[in-house]
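After the structure tokens below, expect a handful of questions from me.
One protein chain omitted, others in place.
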Amino acid sequence: MLLGPSLTVSLILFSIGVAGVLIRRNAIIVFMCIELMLNAVNLSFIALAQQLGREGQVIVFFVMAVAAAEATVGLAIMIAIYRHKNSLNVTELNLLRG
Amino acid sequence: MPASVGWVWLVIVLPFLGFLVNGTLSFVRPDAKRVVSAVGVGVLALSFVVALVVTGGVVAHPPHGHPYVLTLWSWMPAGSLQIDAALQVDQLSTVMMLVVTGISTLIHIFSIGYMREDPGYPRYFAYLNLFVFFMLILVLGASFPVMFVGWEGVGLCSYLLIGFWYENKPFADAGKKAFIMNRIGDFGFLVAMFMIFHATGSLSFVTVFEEAPQLFAVGGTTITLITLALFMGCTGKSAQIPLFTWLPDAMAGPTPVSALIHAATMVTAGVYLVARANVLFAMAPVSSLVVAATGAATALFAATIAVKQWDIKKVLAYSTISQLGYMFMGVGVGAYAAGIFHLTTHAFFKALLFLGSGSVIHALHHAFHATHRHDDAQDMRNMGGLRRYMPWTAALMWIATLAIAGVPGFSGFFSKDEILAMTFARGQEAGVFYVLWIVGAVAALLTAFYMTRMMLYTFHGPTRTGEEEERHLHEAPWVMTGPLLFLGIGSVVAGVLNLPAVLPGSGWLHHFLEPVTEGSTAYLPEFHLASATEWALLGLATLIAAAGILGAWNFLKPALLQPASLATPESGLQRILLRKWYVDEIYDALVIRPIMWLSERTFWKVVDVGVIDGVLVNGSAKTARAVGWIGSRLQSGRVATYVFFFVLGSILVLRALLR
Partner (left out) sequence: MTHVEIVFWITAVVAIASAFLCITRRSPVASALWLVSTMFALAVMFLLLDAHFIAAMQVLVYAGAIMVLFLFVIMLLNVGRASSSDMVGWVGRLVMAAIAVVLAAELWVLSRAGPSADVRLGAESVSQLAAEQGAVGMIGESLFRVFLVPFEITSVLLLAAIVGAVVLAKRRL
């Protein structure tokens, strides 16, 4: 029975991802941390699927597809931003300031 | 239901079609006067023909007990409130329908001549057609709400037509005055409807009147309040004390409008309402007495004012109020058929008088216009001797005058006498009815007097119009005198509808209306007058009329009258009468000024400016701006900050979930 340990590993990885998002300023690394969080969630899906049925694995399949799409568009946006500001530092991206 | 009665909806739809066509034309082709006249009069004439057909059906197969109700569609199905758009055809609505369509047709024809040169010609006919449409809804509606639609609709048209020449501020103000005073009455009507629905659970005439005897105690509080509230609506619409002051001002509208709306049809709606709800009123003796007393008081009060007016239309306006008072006296004492009878005859002779005065004003207006004088074309002091120039108008107006004065043989004699006789008959029951009878008789004397005065000053004696102007005075065109002729015939012969009991062939209208009024007979004493008494009353009525006419003829000297511009101001009682007992001024001081003061000092300066604008509107805007400023500080635009707060928020949400 690996469900409990898997969930623990999953939540540790997820928290590391969150910490990464919070402490890093480079947009690409922030983005990688988001991928890390997605992977952590995938792990808990897979672990639960072992007990509860194959639907968990199907969900992971979809998460991967969406993550691929997200990575494509997200990295394209980064390229556009870099061209515009010559930087990927998230603290400098403050066009939305109220 | 006879097949012909099923066509009654057409009577209503035709004027509405006319309104649509003329209303459209007033925007796209304001100059197409021929088309407008043809449509405006044509739909009314057709409507009158259909009304005759429907009447034929009712006469051939009179409904007994249950009137014919034509349900068109379900209008307000809301729980226990079920109101159908339905028309009720019975003897009473038939009579009203004929009066409305018949008189309207004649007045529409008259208007072709009277309004010929007005730039708002199509608009005028559109309004007039719309008025007839609503008036027919009012008299044909099968329930209180449907009637109320017509009731409000005629009020709207009245407002539109009084203020027809809206560029002139006093005229527009007169329209507003009529509208607002009518709202006060409508409030009573609405309250009455709510109470009726609360008590009976229905608003259709058939149900309410059939169930009323089981639901209400005779003379009980509920029924008294309901009928008093209904009568409050009547005082507004029919210009009775205390809500009568709008009607004289309503003379600001074109004269045919005064004839149609403010004499023959709309203002009689209150009488119709009381007659329609005769069961309710008969069950509430107190309310009925209030109705009768108000009517008698109004009849006398308005007659005293009419004695001293110089404006020919004002005389007729106060005369109308006075005659409406008679009608209410009739329906108040329980003589519903007599009230409707006087309504019918009055429609003929008062429409004739107004249209005749319209001809006179038309002629004077043209004369003044031709010589570029700016005198008042409605002031009788500027008239005099007009019978030489307008023989037809003079003769026909004399017929109407004799009718309204109550000269035997003319229609007004029979209808007015019947009301007075019925009141006298009730005197055996309570002395107060004798008082009402005396008031009515005095008012009749005054009526004969002021009508003769009006005729003397207008058509007899020397001409005060001015030498230059006299050459421009001439009789109105046939399109205006023609309708007068028909109305003149009606004024003479309408009396045969309901002859007094002592004459052969008596009481036809009374018997015709019996199915409508039979519900109330159980609560009313039987009117019975000895034959001798009735003859005596007839004789007395004749004497009163003769005294009024001869008194005016002997005491008033048209030859001594000065034109309006040279006249000396009146003093004493004459001045009080001329100023209409200062009722307008009293209302102004007691009602309007306090309300204006309260509105300006409290509601405007304090409530509106301070509370609503200051605290609520600007205050909420300032609050929103302050909150928004705080919010905008949070929007640093830095993604990292957003993420930080997002994660913090997620932690808090998770914490709440884990509880």
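Here the chain labels run A and B in written order, and each chain numbers its own residues starting at 1.
Assume a residue touches a chain if its C-beta (ideal position, glycine included) is under 8 Å from a C-beta of that chain, and two chains touch if they have at least 3 such contacts.
Remember, predicted model here, so these are calculated numbers, not experimental data.
The residue from B:A78, B:I630 or B:L658 that touches the chain not shown here is B:L658.
Touching the omitted chain from subunit B are residues 647-648, 650-651, 654-655, 657-658.
Mapped onto subunit A, the footprint of the missing chain covers residues 2, 4-20, 22-26, 28-29, 31-33, 35-36, 39, 42-44, 46-55, 57-58, 60-62, 64-73, 75-80, 82-83, 88-89.
Throughout what follows, only the chains that are shown with their structure count from here on.
Separating the CA-averaged centres of subunit A and subunit B is a span of 81 Å.
For subunit B in complex with subunit A, the touching residues are 631-640, 643-644, 647. Note for the complex: subunit A touches subunit B at residues 18, 21-22, 25, 90-91, 93-98.
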